[in-house]
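One chain of protein is taken out of this complex; the other chains stay put.
Labels A, B and C are assigned to the chains in the order they are written; within every chain, residues are numbered from 1.
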Amino acid sequence: MGQLVRSFAFQSLMLAAIAAVLAHYTGSEHIYVVAGLTLVVKGLVIPRFLIYSMDRLKVRREIEPLVGIPASLLISGGLVIVAYYITEPLISSAETVTRNCLAVSLAVVLIGLFMMISRRKAMTQMVGLLMMENGLFLGIISTTYGMPLIVEIGIFFDVLMAVLIMGIFAYRINQTFETLDTTFMRRLRG
Amino acid sequence: MIEALLLVPLFTALLCGLARSERTIYVLSAAGSTVTALVAFPCCYQALSGPPLHRGPWYLDPLSALFVLVIVVITLLVSVYSVQYLQHDRREGEVNVKDLRYYHVLLHLFALCMLLVVVVDSLGLMWIAVEGTTLISAFLVGFYKKGEAIEASWKYLIICSVGITLALLGIVLLYASSMAALGEGADTLDWSALRAVADQLDPALVKVAFIFIVVGLGTKAGLAPMHTWLPDAHSQSPTPISALLSAVLLNCAMYGVLRVHILAQAAVPGFSSSLLTFFGLLSVAIATAFLLTSRDLKRFLAFSSVEHMGIIALGFGIGGPLAVLGALFHVVAHSLTKTLMFFGAGNVIQRYRTREMREIKGVGRTMPATASLLVLGGAAIAGSPPFAIFIGELLITAGALASGEYLVAGLFIALMAIIFAAMTYRVLGMVSGRPQEGVPAGELGALRLIPMLVLAAAILMLGVLLPSALGDALGSVAELFEVII
Amino acid sequence: MSPAALPSLMLSLPLLGAVLAVLLRSERSRVYSYLCSAASAVAAAIWSVQVLLEGTASLVSDAPSVWGEYAIRLDPLGALVLLITALTFACVAMYALFSREGVTARSALLFNCFVLSILLAMVADHVLLLMIAWEAMSLTSFLGAWGAREDEDTIAGWRYLAITHFGAALVIAALAYLAVSSGEVRLSEMRGLSALIGPGASAAVVIMLFLGFGSKLGLLPFHIWMPDLYSRSSSTVTALLSTAASNVAVLVFVRVTFSCVGVEGQYALSLTVMGLAALTALWASWQALVQRDGARVLAFSSMENMGLILLTMGAAMLFRAYGAAEPAAFALMAALFHLINHTVFKALLLMGAGTVRRAAGEWDLERLGGLARGLPGLSAVFLIGTLSVAALPPFNGFVSEWAMFKALMHAEPIADPLVRIALPLAIAVMALCTAIAATAYLRLYGLTFLGRPRSAGAERPRPLERSELFPLLPLALLCILLGVASFPLLEELAAAVSPLVGASGLKVVEGSSINFLHQGGLDPLGLSALLGFGMLVAFLIVRATGRRKVERVDTWDCGTPLDRRTQYTPTGFAQPLLRVFQKVYRPQIEVREEPRPSEYIRAVRFEQRIPEPFVDHLYKPLTAGAIALAMRVKRMQSGSIQAYLTYIMVTLVVLLVALR
Partner (left out) sequence: MQLTDVLIVIAEVSFVLMVSPLLTGIIGKAKAWMQCRQGPSVLQPYRDLWKLMRKATVASREASWLFFVIPYVCLGAMICLAVMVPVFNVGPSGGVGDMVATIYVLGLFRFMMVLGGLEGGSPFGGMGSSREMMISAIVEPTLLLSIFSVAAISGTTDLSSISRFFAALGPKGLSPTLFLASAAIFISLLAENSRVPFDNPATHLELTMVHEGMLLEYSGKELAMMEMASYVRLTMFMVILSNVFFPWGIALGTGAGELLVGVASISLKLLLLSVSVAVVESVMAKMRLFRLPNLLTVSFTLSLLAVMSYYIL
């Protein structure tokens, strides 16, 4: 789990870097603000909170996932191909620098979703969701050079809220089910 | 004026949070929703008759006015109903005063977020409001601290967040498609601006954007196959909340889809309507299967919501004056009827202390008033004529026949007949026969019956006559869909 | 009075009645709500007479509906049917009052709503108003019938609701299609749409209407709800359901098929209608013979009569398809005349059966018998009803059945060999149906009123007061009146029906006899006079040969003392015909050895059950299949969040790839 959070933090840092480069390239200053925000919120605050809650819930190892490692790698590869296949007609018209960013963002979103499907632990599903947000964020800055500021800040604020609330629910699950393994939560059927 | 509309629920939520005794909380909550309603009616009337109110971030056009009315009315009825519902829970000892305060704060914040969704102009802010509704209602779904409630709220949270994230990607792509037409300007995310330039949007981007929106917001609206969270959330949450979820939250999500459908219809005519028709029919079909086999009363009503959301999507998908009028009428009819059914179910469940329909027998004997209202509601929700839902379904069928889609109309009618049979079987099964021993007779409270009577009268009246005010309102909303009634 | 006074009075009175039923608490005052509905029936009768005199009356209400203003219209044809139905309503309302069947607020409310929806459906001109009234009719009749006995399980009632709703869905789809394709919203303005929508579509519309309305009339595949509902609910509701509801169904079907859509050139369609109607009539008469409960026999008898009416209507469609207007008009007149007669005698019989059930406390024929001595008045009135339903001379059933036979005998103008084979077969089927049905009615009357009582209840029936017979008398009189002097009604009917089929003023009554195209007529008045004359002669012969001494002695018992068990039971009575038509009934006979009371006597238990093939081989497999399929789909909601997320991802990817 710890390794997962660290990779998420690394991904957010890279994202902030791309944002900074883009801000420099287009010269609009409010993207700098956004890059800074990504660095602070996604790079530091959220991983810190995740590690803190993991300690509290004493969640160490992810028991072996539903889909084996080789299978998930293959599927992720497939998803990347699908993402490129889908975005191919869209980006033929866009300018050069952000040409394949949309494809990458779509790929990250799909892989994030796949990760939520293939892992058992609730925390991992949260991290999967955050990865989808990251992919999404990449899509935002690459295709539209930054949405109106209030919307950006609103989205950041929502992501933060979502993580906090999921943390609370994860704590509740741990309290009632003594495990974070969502495969045990199958009582509501039919 | 619109700010006032938003501030009142916020203010009520704060007051409920601070109030000391139970009685004040109930009074405050009911008063708050009444004031919201009083504030909402004038501005909706103005939006429906005159030009849309567009000030700052707020944008109130006929479509949003219609949804505001639905939200406000249903919230009022829910808050009145939940007074005695929670009192009963208090007596049963399932809920303490802190939970009570917690419930009412969240209830009004939930109403605030939903109003925000339909009032705001920019699609980004709308997304934020929808995300807000999910987060707040997750707590409401998990209100009872039982294991199943936690599981239901977790699934609700995760699935809806995934859906909304995909929807955001859709909005982004939509925004990207408008780059070419509107240039760099900051306000390009406002719906009114996009509406003006809708036909110059880049078709390829709009198509992909609409797919993301339908799958994303469709999850929130409960369209099959993304509806899986709906039965769990509805069956575990307290009944007034599941009424609010079913009747209003699903509509707000559908409101988002409709906003983008209007744009997509102009940019890529025909693409979005065929998608909506596909999802509509799929939802109705899957809901039919579940209605035939589900045994839990609230899950049963949840699947009926999936079915009716499918019908609304089908109505907009078919297009044409009749079908669009039918779908708009169905939005109103479904909200009213579904709330009535949930209130009836609430009474029955609290009296029989079980949600298993096979164990509920003889409601006609123990609670005659609720039983007759349940039978009326059951007939209404199943789509039998003297009630409003039938009018919606009839107009949609007529629209389908008018636009020559005979297969769609035929399939639709067949599914409706099966659903009618399944629903009446369940409702009659509960109401007739002899109740088991140990179930005390007598209604649970007079106050709860008032909202139910109001709803029953409304759907009966809407079923037979169409008041001119509502007629003109629906007409003005339909103009948005380039359809003249 | 202004033209709008009567119809609005007719429609508002039941509403008033319904409100009274809910508000007034005391039993005594609930009588007023029944009086309201009776008054509205009288208003309807006066209005229809006014329409007959002055011609069509139509009224557009200003209440806006989703599809333009509601409108009601009453043309002479509707007026005739409404006149008789209204009179029946009045009698049924009286019956509900005097029958002391527990006049609860609920039954009074539902009765008024039921009457309102029937009157509305009969005069509705606006498509939407017709749909609403039609379904409201089945909803209120269901609630009225279902609530009568709480402990009964809901299957019978629910089956009725589900099937009639399916039928209503077909009707609504057909009417919606007509309204949409013609742009008109009022039935009266839709003329000859088959030219507009083409023969194929118009055939489909007519078939949908036929099956839709058939579900209420008890057409073959949809008939399974009828017997259970009739036997379980109160006779007030079944009397209205089997008479008024069927009238509305047939009336609207005739109007839409003949004037709105038009049947020129629809040969195959008419033959299918005739075929299905013939099968329904045949099946109903067979089943009527083996029922154990009086109400069930009457249920199948309604089904059989409706089958015959639809058969004659199919013949009218066939003649119209070949362009022979006069025979078509005569056939249509005969069918509608039988419909009117059916309303009268079926209401009489159902109310009579209800009174028998209340007096003897029994409903099973096997436990009735010998009631004629205890209730002479009721047995006389019931005999009149039975003779008219069995179509025997002096009564109204005979005149209309004769007219239906004559209608089928006009095959000459059509040269097509297929028709020349179809009509004789139709006559054969009709003859077989009437014969078997007559046996069933005889069995019903004979084994209820004659012979020796088979149960304590039948032995000492509760004596009926005068007031309980009061509602039945007018109907019995009407049966005789319609049988003997039906010329004015026939002429009006012929005049009303001719425009539907494009015939120019059909000449039906020649001199004193109903004679069509001078092919052998019938003078009902003359025939009844002759019967009276014959009986007079017989009486004179008997009087001439001295006084009559009557001595009462035990029935001739050939030595063994007779008791209640040594006489023919209803099952025994039907046994010969059951054996003749064994292939149809396929009775499941089970003979079991019982423990021997002593070594000399063997106790054997004989059990015979007549299966319901439609339920066992059509409806049960259908529902089982649907449930199985639903179970398979149900597995989709497996409870695992991973599965749910997979559905979303798969949908997304598939859509994106497919619609690239």
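Structural remarks
Everything below uses one rule, namely that a contact is a pair of C-beta atoms (placed from the backbone, for glycine too) under 8 Å apart; a residue touches a chain by one contact, two chains touch by 3 or more.
Treat the numbers as computed from the prediction; the structure is a model and nothing was measured.
Touch, as defined at the top, links the missing chain to these shown chains in the whole complex: C. Within the full complex, the residue among C:Gly200, C:Pro463, C:Gly546 or C:Pro597 touching the omitted chain is C:Gly546. Of the candidate positions C:Leu392, C:Leu481 or C:Ala643, contact with the hidden chain is made by C:Leu392. Among the residues C:Gln266, C:Ser379 or C:Gln637, only C:Ser379 touches the chain that is left out of the figure.
Although one chain is not displayed, subunit C still touches it through residues 369-370, 372-373, 376, 379-380, 383, 387, 390-393, 398, 401-402, 405-406, 409, 411-412, 417, 420-421, 424, 427-428, 431-432, 434-436, 438-439, 442, 445-447, 449-452, 511-513, 518-523, 526-527, 530-539, 541-542, 545-546, 548-558, 562, 566-568, 572-577, 579-580.
We take it that only the chains that are shown with their structure count from here on.
In terms of which chains touch, the assembly is arranged so that all chains touch all other chains. Compared on C-beta pairs in contact, A-C and A-B come out with A-B as the pair having more. Per-chain Cα centroids separate subunit B from subunit C by 43 Å.
One simple way to say how far apart two chains are is to compare their mean CA positions; for subunit A and subunit B this gives 30 Å. Annotation for subunit B: residues 154-155, 158, 162, 166, 208, 231, 293-294 touch two or more other chains. Residue positions 86, 89, 113, 116, 125, 182, 185, 187-188, 190 of subunit A each touch two or more of the other chains. Within the complex formed with subunit C, the residues of subunit A that make contact are 66, 82, 85-86, 89, 110, 113-114, 116-118, 125, 182-183, 185-190. Residue ranges of subunit C in contact with subunit B, taken from their complex: 63-66, 128, 131-132, 134-136, 139, 143, 146, 150-151, 153-154, 157-158, 161-162, 165-166, 168-170, 172-173, 176-177, 179-181, 626-627, 629-631, 633-634, 636-637, 641, 643-645, 647-648, 651-652, 655-656, 659.
For subunit B in complex with subunit A, the residues that touch the partner chain are 122, 124-125, 127-128, 131-132, 135, 138-139, 142, 145, 147-148, 150-155, 157-158, 161-162, 165-166, 168-169, 172-173, 175-176, 179-180, 184, 186-187, 189, 202, 204-205, 208, 231-232, 235-236, 293-295, 299.
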